[in-house]
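Only one protein chain is missing; all other protein chains are in place.
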Amino acid sequence: MAAGPSAFQSRLAKELPPLLDNAQLDFKAKDDFLATLTCDKGNVLKLGKILSEKFGFEHLSLITTVDRIERFELVYQITSYQNHCMLEVRVAVPKDDAKVPSVTPVWGGANWHEREAYDMMGIVFEGHPDPRRILLPQDYKYFPLRKDFKMDGE
Amino acid sequence: MAEMWINMGPQHPMTHGLWNLRIKVDGEVIIDAMPEIGYLHRGMEKLFENRTYTQIAPITDRLCYGSSFTWNHLFCLTAEKLMGLEIPERAKYIRVMTIEMQRIGNHLMWIAAYAADLGLLTGFIWALREREIFIDLMQALSGSRLTYNYARIGGVAADLPPDFERDTLRALDYFERKLPEHEALYEKSKIFMMRNEGVGILKREDAMNLGVTGPVLRASNAKLDIRKDNPYEVYDEIDFEPQCSNLCDCFGRYLVRMNEMKESCKIIREALRKMPKGPVRVKTPLEGSPGEVFGRVEDSRGEGMMFLIGDGTDRPSRLKVRSPLFVTLSAAKKMLVGYKVADVVAIMGSIDVCMGETDK
Partner (left out) sequence: MKVGTVLMMRSKDFMSWADDWVGRVMKKGPIGRAVDTLLTDFWTWARVNSLYPLHFGIMCCALEMAAASGARFDAQRIGVIYRSTPRQCDMLLVNGPVSKKLRPDLRRLYDQMSEPKWVVAMGECAISGGPFWNTYSVIEGVDQFIPVDVYIPGCPVRPEAMIEGFMKLQDKIRKEKKGPLTEEMV
């Protein structure tokens, strides 16, 4: 993987901000495969639609939830097979209003990833077709991956 | 006809692991499906935050026990990326060789369970017999039959034992001679072909949108393999072809896996030939540097990823595991609707379920 952005990444850096009303994106190309950008939580679904329809990002690889003590963070890793590029989108989620629009209408594969994110961290995805717990019993009261939850349980 | 929901699982000979498949049937035809998982949840991601890097490596074996070396290796790859380590060439070749041996062992276990489900018990016994050969080879390497803990951060645990190359080449010759017999057993069986052809069709656009990867995606007419697209270790120096099929059904997935076993034999031979001499391990620091990295490999079942956040201590701050089957299983509804109850076994078997990685 060579250092320096590829032609596709330069194109992304130029064309994405105007499509999102010139929001602050912090687009950075790490090498010719991986690029990172940050996104506001209200713009997530719009960004997903633009990436999937205009730029050919067909595959949502992973949705990670991170507990950064003062806020939550969601990291979406989206891959484009045809353009050989992976985008890491970071979304900051405040702890007192942990609601994010769901990207299931764009990528069907996000369905179970978002259920697991809710199950483990407690972030609610608005518009999700099946917002239930997936790994723990349905009546479990806690969210295990939060930093204030101890490993051996309640 | 009355519509009703039926539970298949968690204790069901079809399931190979603990999960529950709820299907809504109208007579004999399936109109809806809802897999339920979580019976094997062990809290691994929380466990990873409370163990040191050295202690995590044997636990990652238990993520998917059918193909345990790939998870071991994926964790070591990610941790080495975080710490900025460069491992010796010989270690990379040994890792590639072990990954491919593990892939053959995993596909053999799959065909054993699949044949047993469809009623071909001869296939079960034959596949387990060939698998014992590869397990013996990996036991000579690492000391254990199933969960190896052979990859370490910085290389592999130990060098190849004496006469390993001779034994491996002999085993591969025997296996390549026997594989046509296995194929004849399945492809000349009318019942196997009728239960597999045209069953469980998953089109290419649906597979990509639903996040499906691995042999299931390659059987849907998409030649996508991380070993070729984003090579890691020494895959860019080895000559092989990702196998794909344009049949999109259960038989296509069977063909992809059988052909992958043949390709893996080729890769092992080439890796043994090209392996340089030298050390197999470098010294590693106990603490991980701060940073965020991800590792991405082609597991036997699809795209496996680990996202690691280090904070300068000897424990990771966050280690997230992406299991390929977690996503492929969520695409079950697309593959099941419209078929009959008796096809559930064939369709769910052809995606090669292993609940260890799905439930973490």
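Per-chain numbering from 1; labels A and B assigned in written order.
In the analysis below, a contact is a pair of C-beta atoms (placed from the backbone, for glycine too) under 8 Å apart; a residue touches a chain by one contact, two chains touch by 3 or more.
In this text the structure is predicted, and so the values were computed from the model without any measurement.
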Residue in contact with the excluded chain [from B:P10, B:G119 or B:G198]: B:P10
Option from B:M109, B:L202, B:L255 or B:L308 whose C-beta touches the chain left out: B:M109
Residue in contact with the excluded chain [from B:V29, B:L47 or B:V341]: B:L47
Subunit A, residues in touch with the chain not shown (by the definition above): 136-137, 142, 144, 149-154
Residues from subunit B at the interface with the omitted partner, ascending: 10-13, 16-18, 38-44, 46-47, 58-59, 62, 65-66, 68, 109, 112-113, 124-125, 128-129, 131-132, 135, 145-147, 355-356
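The rule is short, and it goes like this: only the chains that are shown with their structure count from here on.
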Residues of subunit A that touch subunit B when the two form their complex: 1, 33, 58-62, 64-67, 75, 77, 81, 84, 107-113, 116, 120, 133-137, 144-145, 149, 151
Interface residues, subunit B side, partner subunit A - complex: 37-38, 41, 43, 45-47, 49-50, 206, 208-213, 222, 224, 229-230, 294, 296, 303, 305, 307, 309, 318, 320, 322, 326-327, 329-331, 359-360
